[in-house]
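The structure is given below, and queries will be raised subsequently.
All protein chains of the complex are present and in place, except for one that has been dropped.
On to chain A.
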Amino acid sequence: MADTATIEKVSIIVSKGSLEGIYPALIMANGARAEGIEADLFFTFFGLDAITKKRWEHIKLATVGNPGLHLPTLLGGMPGVPDLVTRYMERKMDKLDIPPIPEFIEMISDTGAGIYACKASVDLFELDKDDLVEQVQGIITVGEFYEHAAGGQIIYT
């Protein structure tokens, strides 16, 4: 056994609403649980889209302002291009058995991870509990987030 330090708990903040903004956090939360690490997800600002009923099935890849995509900005901004590129990416992920966002969040919830929405963001976007998916365990303040995160590592994405 390697007697190095271990991570016992992670609290992952999701602040972005793009496909590439949301997936890494979901993979890290799910992977933490798979390792027996306690995990909470805290969705704030545009990250809320991932747990909003009418949005979570329609998360798009950012085709503008995303140099890593290697697509000219003007092309990325043309009608239909975000949908096309998103569908392409979703097909590639499906081949690797990476679940779509709703299925992934259901799975993460089943692993026992906590899923929380940021109160300031919920207020800002004029949402309430009924607008959020059933896996959300609570709409919490930043102070409550820190209480949940106490004793663990905080990861901001």
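As a working rule, a contact is a pair of C-beta atoms (placed from the backbone, for glycine too) under 8 Å apart; a residue touches a chain by one contact, two chains touch by 3 or more; residues count from 1.
As a convention for this text, contacts and distances are computed from a predicted model.
Within the choices "ABC transporter domain-containing protein", "Amidohydrolase-related domain-containing protein", "Sulfur relay protein DsrC" or "Putative thiamine transport system substrate-binding protein", the name that UniProt assigns to the complex's undisplayed chain is "Sulfur relay protein DsrC".
The omitted chain makes contact with just one of the residues A:11, A:30 or A:86: A:30. Where chain A meets the omitted chain, the residues involved are 1-2, 27, 30-31, 33-36, 96-99, 107, 110-112.
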